[in-house]
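For this view, one protein chain was removed and the others were kept in their places.
Chains: A and B, in written order; residue numbering restarts at 1 for each.
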Amino acid sequence: MQRTPFILRNPSVLIVIAVLAVFTAAVTAASAAYGTGVMPTSMVKVLGKTLCLALAAVAMDLVWGYLGILSLGQMAFFALGGYMIGQWLMYARTEGIVAASMAANPIPPTPAELQEGVAGQIFGVVGSTDLPWAWTFAHSLPAQLALVLIVPGLLALVFGWLAFRSRVNGVYLSILTQAMTLALALWLFQNDSGFRGNNGLSGLQNIPGLEDVGQARLSVWFLWASALALALGYVLAAWLMGGKFGSVTRAIRDDETRVRFLGYPVEGFKLAVFTIAAMITAIAGALYYPQAGIINPAELAPIASIYLAVWVAIGGRGRLYGAVIGAVVVSLLSSWFTGGRAPDLNIAGLRMAWVDWWQVALGLTFVLVTLFAPKGIAGLFDILNRKAKS
Amino acid sequence: MSMMTRKLLLGAALAAVTTAANAQDGEPIKIGVLHSLSGTMAISETTLKDTVLMMVEQQNEKGGVLGRPLEAVVVDPASDWPLFAEKARELLTVSEVDVIFGGWTSVSRKSVLPVIEELNGLMFYPVQYEGEESSKNVIYTGAAPNQQAIPAVDYMRDELGVEKWALLGTDYVYPRTTNNILDAYLKDNGTAEEDIFVNYTPFGHSDWSKIVADVVALGADGKKVGVVSTINGDANVGFYKELAAAGVSADDIPVMAFSVGEEELSGLDTANLVGHLAAWNYFQTAESPENEEFVATWKEFIGDDARVTNDPMEATMIGFNAWVAAVEEAGTTDVDPVLDAIVGVTVPNLTGGTAEVLPNHHLTKPVLIGEIREDGQFDIVSQTDPVPGDAWTDFLPESAVLDADWPGKQCGMYNTQTETCVQVQSNY
Partner (left out) sequence: MTALARIAPFALALLMPLAALANPALDAVIADNLDQIERPSRQTVAPLIADIAATGPEGLAMLQAWSARELALTEDGRAVITSGEVPVDAVTGDPVTDDFSSLRPNSGVRGVIDGALVVSQLSDPDPAIRRGALDTLARRADAAQLAALRGALDDPDPAIAARKARLERLLTIQLGEDSANRVQAIRQLSGDVALDFRAALNPLLATRIVATKDEPGGNVARELRPGSDDLSRQDAIAMLVDQGVLQPRLTSAEQRTRLAANIVDGRVGGLPVAALDDPDARDRAYEALEAEGAVPPAATEAETEAALDAHGFFAVYAEPDAAVTEAAETALTRTQTRLGVMRGFDLGLDALSLASIYFLAAIGLAVTFGVMRVINMAHGEFIMMGAYTGYVVQTLIADRTLSLLVALPLAFAVTFAAGVVLYRLVIRHLAHRPLETLLATFGVSIALQQLAKNIFGTQARPLTSPAWLEGAITFNDVVSISSIRVAIFVLALLFLGLFLFIMKRTRLGLEVRAVTQNPGMAASMGINPDRIAMMTFGLGSGIAGIAGVAIGLFAQVTSELGQQYIVQSFMTVVVGGVGNIWGTLAGATLIGGLSKVIESLNPANTLAAQTFMILFIIIFIQFRPRGIIPQKGRAAEV
């Protein structure tokens, strides 16, 4: 049997990467730092963040579209990635400030004094001066980068192992994933857990060591990084799902029992996809929050994860580019409609502000898409394809 | 009555603003309004957005500022904290506003701080907060802890004879820090550790039976119990209902609230809450001609006679007027000259005194204690002279040595012992 090359089997990969490259180049050309400056820095940041969300949506599609698990806790991994990188960003930035301030002392500070000073600065806001255990590696960038993958990966592994082992599935599993993210959010919310409670980690857009670069350039750098991460994540997902591994995954989605009877270790497959998706999501989060500037427990509220599912559904699940389209379209539209810049509607003399009605419109759109276009926006491509062929 | 008609009126008001603006010469001065209009905080922040719009309208009727009309740019950060940073950047760089009025929660302020310091913007923050912060680019027009929490506790101890304290709060930074300060303050004043009970509940908590029972049980050692409540927003409704159901009268266990004002009380039946307390820098019942006018203007502007005024609205009003005065004095809307001019500016407040903008970017404010009346308003039972706001509290050892006077030092976190600047940007 002749094996066709991966790329030929997945022409969409090429298209997505090409579109992504053109998009990145265009934004760069329009940015204030490297181009004409038509596009303000805040817009570059919005687009950069959107790419991260698209990557999270790709991972969501792996879990839901291909594996058939409607995980309502994906944002837990996203936010954990953000928290892990945020710890280093905060610690390193504060360390610089504290060291500079202590340099004024006649006696040089001991490492313990320096750490105490940093802890006082970071946690003074929430009424504590000790560095919590969770910040043990916060001074080290490589360690925290590793934790970006390790912590969410481990959480997914343990949670998935427990859940899949006891054959929790369907709606039950959805609720359980939702409970997981809620528990994590509540835990982070407490001041005592050492992540600054509701205030979360802030000032993340100021990258230590790059203070002189300026947000205009930094925002473009992060856009590049996000685009690269999305491209790599997309290729990885497409490659995984294009091969035999992907076939088994889809078979599990369609009939789990039958795959088990065929002798496949169903739990192993599920666990692998779930964990890989969690790690991809975590990377997206780690790139997202330095652009957003602040992370706090509200980010992993159950509703955030449901929105992620909504994007994938609107874009079209079961195909990766659908997830990307859904995330990009819906999150940008949301941003535009709540930005106060969309013109008000005049219906029968009633002035309707989009700020008030956007959520209603989104909710109803969503019902309509589920009812009438179960394949989402990506389903349109099928129709176009069919027309082209006929 | 309904939101719809209010929207209509608002639209009409906006249209009026625009026409007034056209009548004057010069480019309009843009004013950013960064208050959540959707999400959990919309409940409180929408009112402040309307207050700013009202002030803008009034100022335009007076001929604007520097001969130029004012134009409000309203955005909706939707109670989403990262969105506050995004929208602040947008306001400063895309809409190019000269000043921002906004924020309510501490976390929204912390989200905006890095952006506003990076771009050298100017923000007026109108809500009582936990202190421990001073930014060059923020004027804090709400109360610092020494302008609300400490005098309120003094009042409870001296006037009500409270010896045992229940510090109940929603679990976020304002209650946490305020309670830390109060804890240190009470212990300094001889309260034993076991006489302070602390509890934190989540936002929107509704099951209060156990906590109210715990508070009542504190009375078992014969000391008079008082509750200091930093419970936020909606959760108060359930708390007060449970308190009333348990038959806790204000004479037995007085509750002093820092986050319950006229607006929050309009959500519940106050018949059983009569006599419980709140500490603010303003109550709608304050007796002064300025206040009468303000209340009347507000009711007319919003088109609803039942609407109440509250403390953050007064703070917004003071901040707005102080900014106008500073701009007039500086002759420009550029941030640095305005910041230089604004220190020392005095504007009348609504309680019959004046508010002065201090070098540490806080205000002088009188502390008012009010007892809840049956009609949901407050009887003012105590009013102090204006107290200068203190950014760094004197009751936590690490903060006591810090000073936040900006002019000359260009530093909001100045260690008076080592005489060095701890950091130039604020600690976010």
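Things to note:
Operating definition for what follows: a residue touches a chain if its C-beta (ideal position, glycine included) is under 8 Å from a C-beta of that chain, and two chains touch if they have at least 3 such contacts.
Since the structure is predicted, the reported quantities are computational estimates derived from the model, not experimental observations.
Partner chains of the missing chain, restricted to those shown and counted over the full complex, are A, B.
Looking at A:Leu176, A:Leu333 or A:Leu380, the residue that reaches the missing chain in the full complex is A:Leu176. Within the complete assembly, B:Asn272 is the residue of B:Gln128, B:Asn146, B:Thr230 or B:Asn272 that touches the hidden chain. Along chain A, the points of touch with the absent chain fall at residues 64, 70, 105-113, 159, 162-163, 165-168, 170-172, 174-176, 178-180, 182-183, 186-187, 189-190, 192, 302-303, 306, 309-310, 313, 356-367, 370-371, 374. The set of chain B residues touching the chain not shown comprises 2-4, 38, 40, 42-43, 46, 155, 158-161, 171, 197-202, 204-207, 209-211, 213-214, 216-217, 219-224, 234-235, 237-238, 241-242, 244-247, 250-252, 254, 263-264, 266-269, 272, 275, 369, 371, 379-382.
Simple rule for what comes next: only the chains that are shown with their structure count from here on.
Remark: chain A and chain B have CA centroids separated by 34 Å (rounded to whole angstrom). If you check the complex, the residues on chain A that touch chain B are 40-43, 45-46, 94, 97, 100-101, 104-105, 120-121, 124-127, 129, 186, 189-191, 196-200, 202-203, 205-206, 215, 289, 292-296, 298-299, 338-340, 344, 350-353, 355-356, 359. Against chain A, in their complex, chain B makes its touches with residues 3-4, 7-8, 11, 37-38, 73-76, 78, 80-87, 89-90, 93-94, 105-107, 110-111, 113-115, 118, 130, 132-133, 171-173, 176-177, 179-180, 200, 202, 398-399, 415, 418, 420-423, 425, 427-428.
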